[in-house]
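Of the protein chains in this complex, one is absent; all others appear in place.
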Amino acid sequence: MDYIPNTDVQLQEMLHAIGADSFEELVSPVPSEFHVRSLDVPAGLAEAEVVELCEGLAARNGSLRKMTSFLGAGAYDHVIPTAVDALASRGEWLTPYTPYQAEASQGTLQTIYEFQTMVCELFQMDVANASLYDGASAVAEAALLALRVTERPRVLVSEALHPHARQTLATYLSGAKTILQEIPTVNGVTDLEALGKAVRDDVACVIMQQPNVFGCLEPMAQAGELAHRFGSLFVASAYPISVGLLRPPGAYGADIAVAEGRCLGSPITYGGPGLGLFAATSALVRRLPGRLAGCTVDRTGRRGYTLTLQTREQHIRREKATSNICTNEGWLALRAAIFLSLLGPQGMKELATLNLEKAHDAHKRLCEIPWIKPAFDQPFFNEFTLQYDPPADVDRVNRRLAKAGIVGGWPLADWYPTVPQASLWCVTELIGRDGIDRLLHALNGSA
Amino acid sequence: MAEPLIFERSVSGRRGYRLPSSGVPAMSQAEAIPDDQLRAEPPRLPEVAEIDAIRHYTRLSQLNFSVDTHFYPLGSCTMKYNPKLNDRIAALPNFASLHPLQPTSQVQGILQLLYELEQLLSAITGMAAFTLQPAAGAQGELTGLKIIAAYHRRKRSIRSTMLIPDSAHGTNPASAAISGFTVEKLRSGPDGLVDLNELKSKLTPDVAALMLTNPNTLGLFERDIKAIAALLHERDALLYMDGANMNALLGIARPGEMGVDILQLNLHKTFSTPHGGGGPGAGPVGVGKKLEAFLPVPRIRKMGKRFAWDERGRSTIGRVHGFYGNVGVLIRAYAYIRTLGCEGLMRASEAAIINANYLKAKLEPTFPVPFDDHCLHEFVVTVKALKAHGVTAMDVAKRLLDYGFYAPTVYFPLIVEEALMIEPTETESKETLDRFAEALLSIAQEATTNPELVRGAPHRMAVSRLDEVRAAREPNLRWVPEQRQSVVSATTHGGPPPPNLADSP
Partner (left out) sequence: MDVPSDLLYTKTHEWLRREASGEVVVGITAHAQEELRDVVFVELPTVGKAIKQGDPAAVVESVKAAFDIYAPVSGTVPRVNEAVAKSPQLVNQDCYGQGWLFAIAPSSSEEFSRLLSPEEYARQIQASTH
């Protein structure tokens, strides 16, 4: 199947109209030494055959819908209202591109404007862009912005920032004349004393995550003050679901707030596509990476929306652009806007509360098991780190749980080898109390 | 009819979604969270019922042109039809509800799909190995440039110059600059292609690589590509190919056999994944054998019949994205390639090239095509002749909207004055192309008989031309409740014409 409407007869007519004897004549500018006769690609399939093939592959996966999963660690499984899927699957949303012709793209542009507003409200920031690729690259873009604005060389990043974000940051900054310095943690949170010593007038920004990778709540306000003491920018990587209840970045002095926004109405799909949220103070508006939609008027004075402040962008400023980003994650931004509209302020608070209560209930019950203890003594939201007493072993326990249809906490050994026998557990609103019961039952049998 | 903002539909206390009950003993938040960590004021999100949201976002959708509703000949963006089947496959629960950290034993199906997709992309392009991690073309460029930097670093060779032709997409110089390179522009020759003498004169020992879009943004194949590669390789510089225009080459020629060292693909263009109003895309990067070790981690390995992630890699540039990239997009591209198969992919490029040349032949008598030759999948016309009537490329673009066609890419590439860059793709019928050509020819007529009509376009959209000067001078990037009043008054009183438009005759 090739989705080509023109028949062979029509294609011949068209060749004739072009004045070409054959298709080969049209590709004559491609030197003949490069011409290939065939590709090592299997023959095409009918729709039903593709469905069969792909369902076969899918059947070799174990879906979260059929298991009880306690995985989080940067990818969180949350409710997706049916209305989000119903609206977002419309072709008018799926199949346009970047709204270059504003008059024929008012739907996309107004939605981006609404999305920008919602992100600002969520994080209590002045301005937000139309999205970046994901949370990890949003951290990297925040650092690039800080380096440009402050003209300073050093970036401080908490060790408790998600490793993928730290690795992406390191890749983006590699080769540049910048110094990337990690700040250690103590008892599961960023060591403020170490941070205080590291902040100097050569520091462009301090990057921290709330809640951090261990699930612990960071002393963000104090860290922000330390950053600002020497005029460094404070970058907060936040979890959008948590700010329904927790203090948002704007309330603790963040200059830039970034986040992985996929949890706002988009499926987890093995970790991607993501949705990079990026918000900042108004002082930084002309330095933002990515697209911005703005409200203006048309020739008759009617309200309308257009892409604006485009001189920041690659298609105009080329090598002097604030970022190289072009295609972003528009469709996921739409989904997030619909999700946030449906939940509203009350829904977001309830959703956060549900996560908090379920996670704390699970944590309490898990820690009643003699060989399980909390790794850190810190407040947390919906994710926490547990440690096992020997001889219990994280991997062995997880293998036993898998047999009971349970995906246990994420083993932290690869990411943080200094915390032995630790695993990271996440409990969202999708885990029922029976899920916790089954977990406890399985754990009691596996020590 | 204008659609109010969703915030303006808000009624305090209205709800659009009900969450499940907690089922656990209630607790006080103060027990869990210190006071100074709690949010003081709720976010001012809209409060609407489900029906409000449905009507609002349905009505807004109807203000968009899209591939599903209109011909969308946006040059260099390959706005082909996006088969519905691919969305269905990506939504299968055993793909959509997979956590990226599930044990590999639970994700063998998706790993096999991703592994096979890498193999398929290698087969199509002739590149030795692929990473699927980059989220879009520009991130693919960044990945490729980091690989170039790592390659030279390992050879202890300090090189900071990136050669980029003047016809390149803006992302090329932006990606190069962000990767720490200094951009040196290559002037196109009189035929619109890379000028070998210009290249030789700029090819200093400091050159790390050349970024070449092929076919270039004029839709022309860089026929000297082998000589270009040889010149670069003689000096141990690399050839990067921007594969945004790969829809021209499927089953016709393979970049890996042209001396290309690094190639990024845009799956949302060539491989038909929906553009989503501006993403998500996917920008896999393919490399030749000598660069494979530099690819981002993790990489998928096949061991016997099993697949696993490999996080190691001594020479890797590292990660560019959390987890494994835009998997939902990758699944769609896989389904697309398996549906078309070898002969379908070859037919796609063939039909895309015939469509482009056919449309070019119809338009050429009225709109000159600079650098004329047989084009591949797209072409550029100039409408500078209409300037005599005070009509610009932008005016023509806006008038096309009235005729029910999305506009081509305008004012690009920069080397063509008053450019319209047109890419019809293979999924448009001859009848559509005929109607589009008629519309453009009719606009050319209007430009001479009634230029005012064209300059004032569009006339049939929800809004007329927008005041971009006002948008940029006084940026209004978010709604605030107080704004309601001023907007209402501006709408009712009409207001004076915005300054930038007052001067149009």
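All chains are identified by letter, namely A and B, in their written order; residue positions are counted from 1 within each chain.
The rule is short, and it goes like this: a contact is a pair of C-beta atoms (placed from the backbone, for glycine too) under 8 Å apart; a residue touches a chain by one contact, two chains touch by 3 or more.
Quick caveat: nothing in here was measured; it's all calculated off a predicted structure.
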{"item": "Residue, one of A:V186, A:A283, A:I316 or A:C367, that touches the chain absent here", "value": "A:I316"}
{"item": "Full-complex contact with the absent chain, from A:R286, A:R299 or A:R433", "value": "A:R286"}
{"item": "Chain A residues touching the omitted chain (full complex)", "value": "286, 310-311, 316-317, 320"}
{"item": "Chain B residues that touch the omitted chain in the full complex", "value": "411, 468-469, 471-473, 499-500"}
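The rule is simple: only the chains that are shown with their structure count from here on.
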{"item": "Between chain B and chain A, distance of the C-alpha-averaged centres to the nearest whole Å", "value": "19"}
